[in-house]
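Just one protein chain is left out here, and the rest sit where they should.
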Amino acid sequence: MVEVGLTHFLVVSAFLFAFGLYAIITRKNAILVLMGVELVLNAANINFVAFSRYSNYGLNGQLMALFVIVLAAAEAAIALAIVLNIYKTFGHVNVDEIDNLKE
Amino acid sequence: MSESSLISLAVTILLLPLVGFFIVLLFGKRFEHLYKLEVGIISVALLLSIYAGFVKLTSYVNDTIIAQFTWIDLGNVPTIGHLTVNLGIMIDNVTIIMLFVVTLISALVHYFSIAYMKGDIRFSRYFAYLGIFTFSMLGIVIADNLLMIYIFWELVGLSSYLLIGFWYEKKSASDAGMKAFLTNRIGDIGMFIGILILFTNYHTFSFTEIFNHISNGVVPFGSNGWLTAAGILVFMGAIGKSAQMPLHVWLPDAMEGPTPVSALIHAATMVAAGVYLVARIFAMLTADAMLVIAVVGAVTSIFAASIALTQNDIKKVLAYSTVSQLGYMVMALGVGAYTFAFFHLVTHAFFKGLLFLGSGSVIHSMHHEQDMRNMGGLKRKMPITYITFLIATLAISGIPFTSGFLSKDGLLAGTWAFGNLTGHYLIPIIGFTVALMTAFYMFRLVIMTFHGEPRNQHKYDHAHESPKLMTIPLIILASLSIFIFYTPNPVAPADGWFYNWVKAPQTVVPEEARFEFMKSESHEIEGTVNNDSHGGSGSGSATITHSEMYEHAMHAVHYPAMILSIILAGLGILFAFLMYHWKKIDADKLAEKLKPLYNLSYNKWYVDEIYSFLFIERLLDFSRFISWFDATIVDGIVNYSATFTRGVANITGWFDTYIVDGLVNFTAFVSGFVGLSFRKMQTGKVQTYIVYVVFSVIIILLVLRPF
Partner (left out) sequence: MSIYDLIFYLFATLTIVSALMVVSSDNIVRSAFYLLATFFGVSGIYVLLGADFVAVTQIMVYIGGILILLLFGVMLTSNITNVEIKKGTAKILPAVIGIGILLGAVVSVMTRTKWKIHLTEIPQTTSFELGKLLITDYVLVFELLGILLLIALIGAASMARREQE
């Protein structure tokens, strides 16, 4: 086996991204969709930190990761509020049944 | 009393009836007795005008008082300079006498109307109209400029229209009002053009300023012809308002109005306004203009008198008599007998007002019967009316000891003198003929109405003397028809005050445009007095001015004229008695013999028919032609273009339906098809959209193939 390098980290992140996307597309529960989003964000974060480690741009990548984490926190809070509202309005949180946009 | 307070007095007299008009018009419906206010106001105006006349004639007898103010300031007008339009008041003896005449007759008519109009549904409105009329008439009287005269002229026309058509429920009355208004309008157009000619040249409306310009040798557009034209055009206004030929047709019809109105407006005051206007512009009339005026007056007088001979409606006779007498006055002005024209205006106002009020009294007692053939013998039933009426008839016939004799005699002498001086003898001949006819038809009227046996017993039985409110005005006017109010010597009007107070104004027209006898240099003319000043060039006491020469000529014919007019009047009266009282001459047989003439007179010379044929029918023909033109040519073009447009429209419509709409529909169809297919994609589900994103990214990756 080759020595662990940048590519390994990127492949891990790619897998995380793919699974996150799968969750977003297929799961019907809004909370699970949110979890998929978190996975995608984590995949991006791994990329940031990895490139920060394997390039000479200093700690900028890590800082971006921090910002993403902060954004994720904010996003989670807002998304959860939205989900609660959806629940209040529809009585469930199944995103495939929420198609009011069509009308 | 100062001049300015005299001016304010005149303005007060002017405005009082206006105030009455507004108050009565606005509140007349609510307060039934408000007409008394109007009557009171006019009485106050009468008293004030008597006082004003007294002041003027004692303190300022030879002065002309003028007060002006700027009405419109036009600022600097190119090529003219600073231009203002001034209005003003002029008070001279003529004004003050007219003020008295107008307010007196107006007041008497007010009193008379209280009884006459009793029970009318628009009683208070009637008095309001009388008020506006009095106001406008006074406005004409005191104006010092043509513009103000024109304004009040139209106001007078308006109030005349309102009063003629007062009983507008009657078709004939409203038609008569319209006819009067429109006929007057024809004359007023001429008057307005004349005023504008003067204003264009002199930039002022004021009489005195215009006369000053003319006497300085400035004539309109540098030509005496234009001066003549201006004079005749302004006189056109008088033709309309004073019912001269050929615009006299409205006055007989105007008798549709209430009889007191006829007395006030269509006998005494308004119709005299035309004469008054000519008197005002007398100084600027050229020889040609004066001749035109004299001829118009003469023709009118004989024409109207000939109609009056055969009419049977009491008011129609009086109406044509009025036209005839107005023609007299105009003729007198035309021949230069200024003083006597105005004198006749005043005396005529009294006795014709009296005649009309007397006829009103008769009509009132006969329950609105106007046909003389149904009257007769009324003198026993209505003694006061009869006596006053008789006095007026004597006056209009020119019998000695009456006012009419004084003025008419002087007037006829004036025409005779004119004939002597210029050779136009037709005018005096007409004048004397009319005197004969006047006496005849007036006595015919009196005899048919008051003498003989009643022809309609039923109406006669119900006849009664009118109430005091109606007889007292008659008595006042009758006394004013006696000579003593005008002169102490019943045969010499020159001895009277009138002759001293009203003097013909000095003419201002250029020498070459005057009559021969009006030239300031002396000329010896056959038949007039001789004098020894040959060729004196307008200086020194030896020179005879025009008025003096005319005076001399008049003086020379005074007594012959007087005797002739008395003889003619006597003849006329004799004929009237022969035919209608003693029945020595059968009137019907005479009419039969003179059938064409009789018919001509009876049908008023067919003037209305001629006008109807000449103007109204032609206008209708023209209208029909225009209508035809409209219907065939214009409509044809319109219809053709419409057809054409329709054809084009059909083509474009087809194009539209199949080509354009086809394209549009095709586009819509394509859009719809695409939309239909894409709509399937729009599930409204978030996840579907993410799937699209994922697929898009996959496609991009496959296309770019970075690996």
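By letter and in written order, the chains are A and B; residue numbering begins at 1 in each of them.
Here is the rule we use: a residue touches a chain if its C-beta (ideal position, glycine included) is under 8 Å from a C-beta of that chain, and two chains touch if they have at least 3 such contacts.
Here the structure is a predicted model, which means the values were calculated and not measured.
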Report summary line: Residue positions on chain A contacting the omitted chain are 1, 3-12, 14-23, 25-32, 34-36, 38-39, 42, 45-46, 49-50, 52-56, 58-60, 62-63, 65-67, 69-78, 80-85, 87-88, 92-94, 96
Report task. Would you write out the residues of chain B that touch the absent chain, in ascending order? Result -> 691, 694-695, 697-698, 701-702, 706-707
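Going forward, only the chains that are shown with their structure count from here on.
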Query raised in the report: So in the complex, which bits of chain A are touching chain B?
Result: 21, 24-26, 33, 95-96, 98-103
**Report entry** List of chain B residues in touch with chain A within their complex
**Finding:** 682-687, 690-691, 694
